[in-house]
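Every protein chain except one is present and positioned as in the full complex.
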Amino acid sequence: MLKDRSLRWLDGLRARKGTVAALFLLAGIVLASLSAPLYAAMVGVDPFASDLAGTTQRGGQTVDLMQPNDNPLHLGLTPLGPDWQPGPYALGSDSQGRDVAARVLYGGRNSLLIAATASLLCLTLAGMIGICAGYFGGWVDIILSRILDIMWAIPVYLFAISLSVVTVGHGLRLGPFVIGADSLLIPIVIIALVYVPYAARPLRARALSLAQAEFVMAARGMGASHGRIVLREILPNLATTMVVLGPLVMALCLLAESALSFLSLGVQAPAASWGSIIQDGEGLLYTRPAVAIVPGIAIVLTVLALNVLGNSLRDHLDPKGAGR
Amino acid sequence: MRAEPLLQIQDLRLELPDGRRLLDGVTLDVAAGQSLGVVGESGSGKSLTAMSVMGLLPRLKAKGSIVFQKHELLSMREKERRKLRGSQMAMIFQDPMTAFLPVRSIGAQIDEQIRLHQPLSRHEARALTVKLLERMGVPDPEMAARRYPHQLSGGLRQRAMIAMALSCSPALLIADEPTTALDVTVQAQILVLLRTLREEGAGVMLITHDMGVVAQSCTHVAVLYAGVVVERGTVVDVLQQPLHPYTQALLAAIPPLDGPKPERLPTIPGQPPVPEARPSGCVFSPRCPKVRPDCAVRPDMIEMGEGRRVACVLYGA
Partner (left out) sequence: MIGAFLSRAGQMLLVIFGISVLVFSIFFATPGADPTARIAGRGASPQVVARIRAEYGFDRALPIQYVRMMEKLFVTRDLTSYVDHGEPVVPEVMGAAPVTLSLVLWAAFFWVGGSLLIGVASAVLRDSWIDRILMVLGVIGLSMPVFWLGEVVNLFTQSRWHDTWMFSWVPSLGYVPFSQNPWGWAKALFLPSLTLASSFIGLYARVLRAELLGAMGEDSIRTARAKGAGPVRVWLWHGLRLSWLSYVSLFGLDFAQLLGGGALLTEVVFALPGVGRLTYQGLATLDLPLIMATVMYSAIFVVVANALIDGIYTLLDPRIAGGRNAR
């Protein structure tokens, strides 16, 4: 059933220019981010090392990365601005003398990696909860639904911030499992957790209606075990809803990651993510706006592509609409 | 003696944007004090005919002519038509549960129609509403007006629906399967109500698939098949002496009320044609037991007597 519908969606793609554009945009952003080390090596910069005394070439001349400030008193230093030409420091330097363009590409790797794994983890957890609550019902459903209610009552970003503030920079010790202080796993797990209620609700509702569907009744009537029904009947049908939710949840995760990193609670320096670069650029907003603006545009384009993709998937696979 | 027709539909055709034709020549008329039963299977275009008269199909292009009170409706501006809707012509829908807005009280919805067409205050409109409900036989009408659709029984809801349709004393009342969603006992009450209205001088167009309903409450009947009217006449004539083979088959499929019960009811073999496969000749010819070579040309309506017409080659010159 799923396969059939996905094929139809692919057929319909020809008629949907917006969706095709979104797919290409997304592929472009992913490729560009993956090529970050290539870019850094090509233009010859180290995007992670602070280099306040460094110089670079501009139009055949050697210029300082840190320029004297253009305020009347010439106090302090301003990083080199962008020249929008291919080559090192195309987008200028940040306040640490690092190449902004290279950092945006590296930041994209982290942002996309976190968003993708967090959304996968979130959907997996939500799917398990949805099946338990929706298929088995009874007190399992009551308890799980109440727990989701409780989690849902805490504003998403505050929830993520609370979890981050106690773990980021300190790591987490769960028995034998130790997560390092600046491991990417911390934001991944946190972001996945806070969006579990969002994804679990539609999945639970779907599992509930599937559990009462006639083909499930028929399977039960033939004496199939719960495990077999869940694996063979429920899961393949639930997968449609999960595929529809996928891009939408990933878009939310990307926004959450950027917000956490913007608050210095996500990816930790010297590593970068789009959110943390915006944070770096906040102090330079009026003098070197490119530092904060460019990673923001990257976020907008990625989230936009994901949303367009998600809406298109939803219109085609699940016209009744899962989750709003 | 024939009464001046209130509504005259001539050769009404209705097309989908892709060219499929839903109605392919509907001709009928309703006079004041008459009650016309429009009979046909589902998909024959009964409801579409009614909706075209009301002007509730803005997306479909209608051709032909619909004359109401000497005005041509199809060329009338939408604003003018809107003034007629609800005041001069009113419609009763099949399912009163979904036809009412579920989130507002019955009374408020009837008040709305009254105030759309008459310069009455909220208070006066409500008084009229209560009076109408009472006339429709709704017990405790004041209380009923304050209730929501889901709080009333199906019969009461349909009475409220009729009260709403009658609120501006329309000259023409169109009832689209008004009793299908109701219990048999309630059905009879509603039909009696419709008959009273007709006797008071309104023209009634009753859409139904049930010959029994027609026999009980109509004066005239028009038989619709695949978007075409195949036979018209008074109820007495058509039911006692059906001329068109389709009407004959339709009546034969009703179990007799008295006499020995037949072992099996006769059925009509085959399926009614879908709009894209409608025959260019007589629409019933593929299923007709009396089909002849000249059925390949669409037969005209032949006048068989006072108000009695049939579209079949059997009665040609």
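Letters A and B name the chains as they come in the text, with residue numbers starting at 1 for each one.
In the analysis below, a contact is a pair of C-beta atoms (placed from the backbone, for glycine too) under 8 Å apart; a residue touches a chain by one contact, two chains touch by 3 or more.
Computed from a prediction, not measured in an experiment: that's the story for all the values here.
Q: Kindly state which of the options A:Ile161, A:Leu185 or A:Leu235 is in contact with the chain not pictured.
A: Checking each option in A:Ile161, A:Leu185 or A:Leu235, the one touching the absent chain turns out to be A:Ile161.
Q: With the missing chain put back, one of A:Thr19, A:Thr240 or A:Ser258 would touch it. Which one?
A: For the chain that is not drawn, the touching residue is A:Ser258.
Q: Could you tell which one of B:Gln8, B:Thr27, B:Thr49 or B:Gln113 touches the chain left off the display?
A: Residue touching the absent chain, from the options given: B:Gln113.
Q: Can you work out which residue in A:Val43, A:Ala219, A:Leu304 or A:Leu317 touches the chain that's missing from view?
A: A:Leu304
Q: Could you pull out which residues of chain B are in touch with the chain that's been left out?
A: Residues of chain B in touch with the missing chain: 54, 56, 82-87, 90-91, 93, 95, 98-104, 112-113, 116-117, 148, 150-151, 164.
Q: Please identify, in ascending order, the residues of chain A that touch the omitted chain?
A: 18, 145-147, 149-159, 161-163, 165-167, 170-175, 178, 251, 255, 258-259, 262-265, 275, 278, 281-282, 285-286, 289, 292-293, 296, 299-300, 303-304, 307-308, 311, 321, 324
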